[in-house]
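Of the protein chains in this complex, one is absent; all others appear in place.
Now for chain A:
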Amino acid sequence: MASGTLAVGGLSVSYGKAVQALREVSLEVPEGTVTAVLGANGAGKSTLLRAVSGTLPFHRGSIEAGEITLGGRRLSGLRPDAVVAAGVVQVPEGRRVFGRLTVEENLRAGALGARDRSGAAAARERVMELFPVLAERARQRAGLLSGGEQQMLAMGRALMARPKVLLLDEPTLGLAPLMAERIGETVAEINRQGTAVLLIEQNAALALRLASTAHVLEVGRVTLSGPADALAASDEVRRRYLGVGDDDALEPRFQRPPTLERWAG
């Protein structure tokens, strides 16, 4: 069923009319799949999610061209609360839990955007099943949780709105490898339960393992797209994002770092 596909078509975004952050980016997150977007710092990954969630105005950014749709319904131009109500919810980079609120209150905050409140109890149960630690810490202030627990809370909070598509911005950033693994397993589990996931990651190995399709974003453009396993096998991705490859191939890259490309044109 293609009715729940999140589609980004020809999207160009700029900040303050001067900084071009995305140029004609197109990608799709078909219903029930995991799609990964890889890229270095400043490639425009977070900008892509801001455009989908409608929070570009917070950063003085705006969509210049292209559109974003969910199952054919236009999302671009909507306010953030309308995007949430349509079923697309973001877990922002750096978790951004409400530190002065308790864990329980954070979860309630996550349910504020759901259009009907009737399924809130079921959503809460599902979140507690995925993250039992949140039930133990329900009365604690979120600011006192560890980084991994905060990531779980941020994901649980987003799931309280019962999204069709979950947007994850660098969920494993700054976490210990074991915790990153656990977050990865949870993402797979959330997807198994029927939620589509758009996963933004610097941890390319993890992202490519979870995703069925992947895109590489470089300086605001999609430079590579394809099935995740094909991308994982490609030399380009192995060298630049997975950190493996023969030394001969690495040598010239050190002499001409890829970051210079953005100044060349």
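What we mean here is this: contacts are C-beta pairs under 8 Å (C-beta built on N, C-alpha and C of every residue); 3 or more make two chains touch, one makes a residue touch a chain; residues count from 1.
Simple rule for what comes next: contacts and distances are computed from a predicted model.
Trainee: Hey, which one's the missing chain according to UniProt: "ABC-2 type transport system permease protein", "Transcriptional regulator", "assimilatory sulfite reductase (ferredoxin)" or "Amino acid/amide ABC transporter membrane protein 1, HAAT family"?
Mentor: "Amino acid/amide ABC transporter membrane protein 1, HAAT family"
Trainee: For the chain that's not shown, point to the residue among A:Ser12, A:Thr33 or A:Thr55 touching it.
Mentor: A:Thr55
Trainee: Out of A:Gly4, A:Gly61, A:Pro92 or A:Gly148, point to the residue that touches the absent chain in the complete complex.
Mentor: Looking across A:Gly4, A:Gly61, A:Pro92 or A:Gly148, the contact with the absent chain belongs to A:Pro92.
Trainee: What is the set of chain A residues that contact the non-displayed chain in the whole complex?
Mentor: Interface with the chain not displayed, on the chain A side: 53-55, 58, 60, 79-81, 84-85, 89-90, 92, 96, 98-101, 105, 108-110, 112-114, 157-158, 161.
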